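With one protein chain removed, the remaining protein chains of the complex are shown where they sit.
Coming up: chain A.
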Amino acid sequence: MVLKNNLSVLSFAAVLLLTSCSTEDRTIDGVGNLVPRTVDQDANLPAIQANNARLHAEASGPANGTMVVVLHGGPGGDYRYLLPCKDLAQQGYRVVLYDQRGSGLSQRFPKKSYTAHGAGAMDVMYDDLSAVIAHYRTSPTQKVVLLGHSWGGILASGYAGKHPDNIQGVIACEAGGLKWDDIKAYVKDSRSFKLWGELLNDAAFLDQFITGKEDQHEVLDYKMSLLVSRNDITGEGTIDPSVSWRNGAVIMDALFDVGDTYHIDFSAGLDRFKKPVLFFHSENNKAYPDTWAKQITNAYPSVRLVKVPGVGHDGIITNHKAWTETTMPAILTYLRSLP
């Protein structure tokens, strides 16, 4: 009798578990429920077509001015936190901001669309950048400068080594590293997963509530957004709140996989890029001491290093005081010095 009763309970539990999967209601992977729609889901968003991808993008400033293409961090971030860069448009520069493929509000692609390229996965990112430049460039003589923050700085440096003649300058903000081992070391140093700490336990505990299948972008992007907000080591979100539209979890996962498998060297070819590079690092990023900044910037043949006081990793651009008093003035001086 006891066995019969308990089998009934177990059967009820099993039926409940199975029927729960067919309930019609608000769904975690529903478009627009937990994360914003992307440009292929919302025609009202500003977008361009580049390299067979629909990218969330905008440009401001005179169309013929020196073009400053802003590259966000991540991989998988977006350009919302870099909107202060639009101030450069008022100084006569053509400022282009775009969310990289699979990131922010740009179109999503399956993980295999990146990993299937093997070590060439980064070429997709470079080809996107070439296509964005081509989309906005009004003449072959229009100067182009890349302004990359964090992963964007890595991407800008890799592009400079790959296409040294296509751009006239690089501005990089705290690129974690250019060689894969340096990138891994930086990521490790900049994330504190203390065994008993809130960060690790918040991140790990969440796995009981939400799990996403591969390429289930709505779920994975949302989950990623809950994990990235504030970092006491790098100073992200400690002075100014972090802002973003939507994370790109799949591209982040894919590019880290590719980087780790093929040990991508983003400094390859930089010896051919003889133009000056402007490099920022922040005072409050404990994972980015002066020694690390010097080690990373050794890869550039010509570089000027600027330390931004009083802020952390994001604050180089997101903090109004740092941006208006240190970062933007240095960028303007650099841009005006380009031949």
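The rule is simple: a contact is a pair of C-beta atoms (placed from the backbone, for glycine too) under 8 Å apart; a residue touches a chain by one contact, two chains touch by 3 or more; residues count from 1.
Just so it is clear, contacts and distances are computed from a predicted model.
Trainee: For the chain omitted from this view, which of "Outer membrane protein beta-barrel domain-containing protein", "ABC-2 type transport system permease protein", "Carbon-monoxide dehydrogenase small subunit" or "XdhC/CoxF family protein" is its UniProt protein name?
Mentor: UniProt lists the chain left out of the view as "Outer membrane protein beta-barrel domain-containing protein".
Trainee: In the complete assembly, which of A:38, A:190 or A:244 touches the absent chain?
Mentor: Among A:38, A:190 or A:244, only A:244 touches the chain that is not shown.
Trainee: Can you tell me which of A:51, A:142, A:168 or A:225 touches the chain that was removed from the display?
Mentor: Among A:51, A:142, A:168 or A:225, only A:225 touches the chain that is not shown.
Trainee: Touching the hidden chain in the complete assembly: which of A:200, A:268, A:305 or A:328 does that?
Mentor: A:200
Trainee: Touching the hidden chain in the complete assembly: which of A:28, A:89 or A:330 does that?
Mentor: Looking across A:28, A:89 or A:330, the contact with the absent chain belongs to A:28.
Trainee: Tell me which stretches of chain A touch the chain missing from the display.
Mentor: Chain A touches the missing chain through residues 2-3, 6, 9-10, 12-14, 16-17, 20-23, 25-28, 32-36, 195-198, 200-214, 219, 225-226, 229-230, 241, 243-246.
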